Every structure is written in C-alpha cells, then in structure tokens.
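Removed from the display is one protein chain of the complex; every other protein chain stays in position.
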Amino acid sequence: MPSCTGSIIYEKILCTVSHTLYKQFTVSRCGIGGIGNAVCVGVYGNIGFFGVLPHKSISAFSAFYRTNPAAFPMEFSQTVSYIWMQQAFLALFMMWFWEHDIAALIMEGSIAYEMVRPLDLYNRWFCQIAANRLARAVLRCSPILIVAFLVPEPYRMTLPPNAAHLLLFIFSSFLALCVVVAFSMLMYISLFYTLSPMGMRIIAAVISDFLAGATVPLPFFPEPFRTIAELLPFGAMQNMPLRIYSGNIAGTDALAGIALQIFWIIVLLFIGRLMMSRTLKKVIVQGG
Amino acid sequence: MITLSNINKTFRVAKRQAGFGRAVKAFISREYELVHALNDVSFSINDGEMVGYIGPNGAGKSTTIKIMCGILTPDSGVCKINGRIPWRERIDHVREIGVVFGQRSQLWWDVPIIDSFELICDIYKIDKKTYKNNLDELTVLLDLEELLKTPARSLSLGQRMRCEIAASLLHSPKILFLDEPTIGLDAVSKIAVRQFIKKLNCEHGTTVILTTHDMHDIEALTERILLIGKGRILLDGSLDELKKHSSRRKTLVVEYTGTEPEISEGMTLIEKKNGRIIITLDPEILPVSDAITHLAARAELTDVSVSGITAEEMVAELYREYHI
Partner (left out) sequence: MQLYIKFFAMHLKSQMQYKLSFFLTILGQFFMSFTALLGLYFMFLRFNAVEDYTFEHVLLCFAVLLMAFSIAETFGRGFDLFPQMLGNGEFDRALVRPRNIVFQVLASKMDFTRLGRLIQAILVFCYAIPNSGVIWTWDKVLTLLFMIGCGSLIFFALFIVYAGFTFFTVEGLEFMNIFTDGGREFGRYPFSIYGKNILMFLTFVIPLALFQYYPLLYLLDREKSMFYMFTPIIGLLFIIPSYTFFRIGLRRYKSTGS
C-alpha cells in the first residue's frame, strides 16, 4: 500500500507544518525549549535576534580575509552567503534541534501506545521531525533573509549565480533535510538503549554539526580532514546545499555532491529501519 | 494575631485569544482585562485558632494567602500579623510562619529527607536543641522513622506530604498556612495528617489556616470557616452556625429489603442503589417522623439514619446562593 502510506504521509506533513506554524504564532517562542537546549542555543547563535550573530561571524571572517586574502579557500562573498543562508535555515540543517515529545515517549515507555496505531512508526516519526523542522525554518527564515539582503556591502548576501543554482540549492536542501532527519532518527533509536539522553545527544550533535561545517565551513578544513568530512554523511547535511547556493560548487561537482547526498539518505534510511525493527521486536518481547 | 482590613487587589491580565487571526492581532497589540481578585477583604484571626478558608477556584484564596505570607503587596488596605506588615518586613515575618503548598515540594529530590531537614535547620538558624526536640516529636507524631533516610523521589505522595508538613514545622512557627495539604492522599494518610494538625493546634497553640476543597478536612478540623467568592468574604462563622444558618434540611439514609419505596412530595432523592436510598427533606415542610412512616408503609426498612446536612452540601448550597 505505498500510495496509501504516501498520501497519509503527505497529510501528516501538512498537518504538522500548519500545526507548528499555528503554535509558533500563538506561543511565539523559539520552539527549542527545555533546559538541555539552553546549552546548545548559544553555540550557533540565537534565532530570535535576527542578524546580529551571523553579522559578527562574518566580521570575524572578514578580519581573516583582510589579513591574508590569498589563503581564503572560497571567495569572500561566497562565505558571506554561506553564513547567512545557514543561519536563516538553522532549523533545517542543524543537528541539535530535538523533539522532546519523541524523546519523552521513549524515555517514559509510552511506546506501547504508538505501536498500537496503524502507521509505520519510522515513517511517522520521520515525517514528524521533518515537518517540525520545516515549519520552524519557514517561520524563522524571512526576518534573517530580509536583514541579510539589506546590510551594506560587503556583508550583504548575494543571489546565486543563476537560476539553475537556485533550483539545485532547493533540491539539495531538501535532500540535506532528509539526511539530517535520517541521522537523527538513529539517535532517537539509540535512546532505547542508553536511556541517558543528555550527554550522548550533546556529544553526537556537536560532533556532527562541526563535521557538517557549522563552526567553520568545510573548505576551511585542512587536508585530509576536508576530504574526509566531505565524504561523511555530515558533509551531506549543510555543506552541499549551502555551497551550491553560494556558487562555490557548480556543474558536475554539484551533481556529484547531490549524488552523494542521495547515497547517504539511502544508507541511513536502511540502517535506521533495520535498527528500528530490531528494537521494536525487542521492546515487544520485553514489554517496553 | 492576624488582622486584615479593607484589602484590595486587582490584576491586569493579558487576554489570550483563541483562533489564528486573533492570535496574530494579539501579537501586535495586547488587550488587558482587570481581574478584581480581592474586594474589601477584612477579617481577623486570633492566636491558636484553626480556620478553614474555602471558596471556588479563582475566588481569591491564594491571593489572600500570598499577601499574608508577604509575597504579594495589596493595592490598598492594612494587614498586620503579629505586629508586622508581612511584605515590609519579609524576613522577620517569614521566620515565624510555616507554609505547605500542596503541589509544590520544598524537599530535595535526590537526597535523603534528613538532609533536607538539616539544610532547613541551617536556613532558619534553628538552634540545635530546639531542632532536635522538634524533629523527635515530629518523627513520632507523623511516623517518619523509616522515611528519614530515603530520598524524596522514592516516597509515595502520602509519605512525602507528611515529610513536607514536618519540614514546615521544624522552626516552630506560630502560624501555619496549609494550602490543599490532603490533595491526592489516600484515606489513611488523610486521617493521619488531620489528626496531627489537630494535635498541633491543641498542644502548641499554633494558628492554622487551611485552604482546601476537601470538606472532610473542614469537618474534622476547623471550628471556623471563611468563605470567599469573587474576591469578597461572604461568610465568617463557626461550622455549626453555618450549618444551622444555611439549611434546615435533613439527610435520611434508608436501607430496605424488597421493592424500592416510592418517595413522596417534600423528599428529594439524592442517591439510590440496591437496597439503599438517600433522600433529603425540609423538616418544616415534611417532618422526619412522617417521612419515615411513609417509607415504612411502602417497604421493609432495615436501617434508617438521620443526619444534618453535610459540609459538602452546605458549601454547594452556599455557592449556589451567592452565585459563585
């Protein structure tokens, strides 16, 4: 019944997106919530204050640029666009966003309720996470983008070189979202085994975000770290779409990158579903 | 000695809108509505009294308690407790009162209860001898012996509440505020807590102010009731006075065998189950003896008991009467 699940998934996404948008409007809080996230919020900048943090980040980069332009691995304007886009779509790309309900569900053992429902659990959670991130990103991106286009040169964001790039960017972002969600599914599944969420999750999120280029874009990594990072699934998360947008990667390189993203999606989905079914079987046997 | 005169308190509450469109509008401009929490509230409580403070939710109970604790300042009016104004001299005032919030625990979650107690001893600067005396007495009266070494997270609600009450009494306060202390407790714990509070009031002369929805607490403990509704004190009197005042109605619990007796005019059926009916009647309209005769003629009565109105019914009637 693939089409059946397909339409149900579609409905679910629509539902969650609009529900989250509604919640955001009425509650008007950064949806991250929770003490644990206060830990992470500061690291990658706070969405609530549009533009200040990316601005500072760009200042730092420009200081480096002034010192030694030759050593800059990507054009300055590309770096600028990279950072703005990254901040605008934080919710899509960053690993450290966390779904409390799902985590709570697993921790408290209410998993039994979920298994009674007729939908496949993996799909359901996948859609829920993806939709939540999408909704948050949609809400938060416009203020930042507006600021990004209005600041004076050279801090201003530029449009991609041509329409093809823009389309590729959108497609790549979508793939990146899938990679991110698929990877985070692995983290949620591992919760069944560890039951101590805070420490493990922070470590995993921090390392994966670093390797994805959140702290410093991947072109700035020295070899051989750069090549390794680009090949790992983390490189498929934000590195690819952001660099396509800024024009840093073009043509066949871009297509190769997208292929890599698709590769990782397949691998992560496969592993995820395998782990999920194994875990659920164990849960059934042990009683949750 | 507690005195409140003409206390007024009004809150500005932002209106929360439902619906998407209105939510957006609220985002831009806030609308406020004024909530008159307390309206010319006056009463006084002598040392050693035990008072039940009742009223529906939102009537102003917790606001009054907060003002008496010194956490909240009223808009106007005078409040003096033991010669002090609570919010002006917070630290001195607070040293002499104990508070138990029903839902919010003051005990540390992960460490043994006795550690929490010792920390409280330090916070209140209780001298060691008094602390030991109080602790021993409380341990005996509330049966805390096995509980002291366990952390709060391992205790049941009833056990935790007993420890909470003990914690709030370690510094020998003159006044004890109890906010819904028996909520969620099992029957045995409730009785234990009630007996303890009664003893405390008798032996130590601690003034007790009890907010509760549980009418059995009221019946068991308090001689005096303050009823508050929509920010006004509606009634201030002893429980018996109130019972007499509010209703003459009597409750009959009748047990029978065979067919159920029909009730006649003047009787109101409250409950019926197999072999048992509960009715209330107004003795002025239908005397009790007539009612019993009527029922006896229609069924085989095995047991009849007559009682005055229960506190619960009285309060419900009061609420109805005052439209609160």
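Here are some notes:
Labels A and B are assigned to the chains in the order they are written; within every chain, residues are numbered from 1.
FYI, a residue touches a chain if its C-beta (ideal position, glycine included) is under 8 Å from a C-beta of that chain, and two chains touch if they have at least 3 such contacts.
Being a predicted model, the structure only gives us computed values, none of them experimental.
Considering the whole complex, the residue from A:121, A:138 or A:200 that touches the absent chain is A:200.
Contact with the chain that does not appear here is found for just one residue of B:97, B:254 or B:315, B:97. Of the residues in subunit A, those that touch the hidden partner chain are 28-30, 35, 38-43, 45-49, 52-53, 56-57, 59-60, 63-64, 66-68, 71, 73, 196, 198-203, 206-207, 209-210, 215-216, 220-222, 225. Against the chain not shown here, subunit B presents residues 11-12, 63, 66, 69-73, 87, 90-92, 94-95, 97, 99, 101, 103-104, 106, 108-111, 115, 119, 122-125, 151.
Quick note on the criterion: only the chains that are shown with their structure count from here on.
In terms of their C-alpha centroids, the spacing between subunit A and subunit B amounts to 52 Å.
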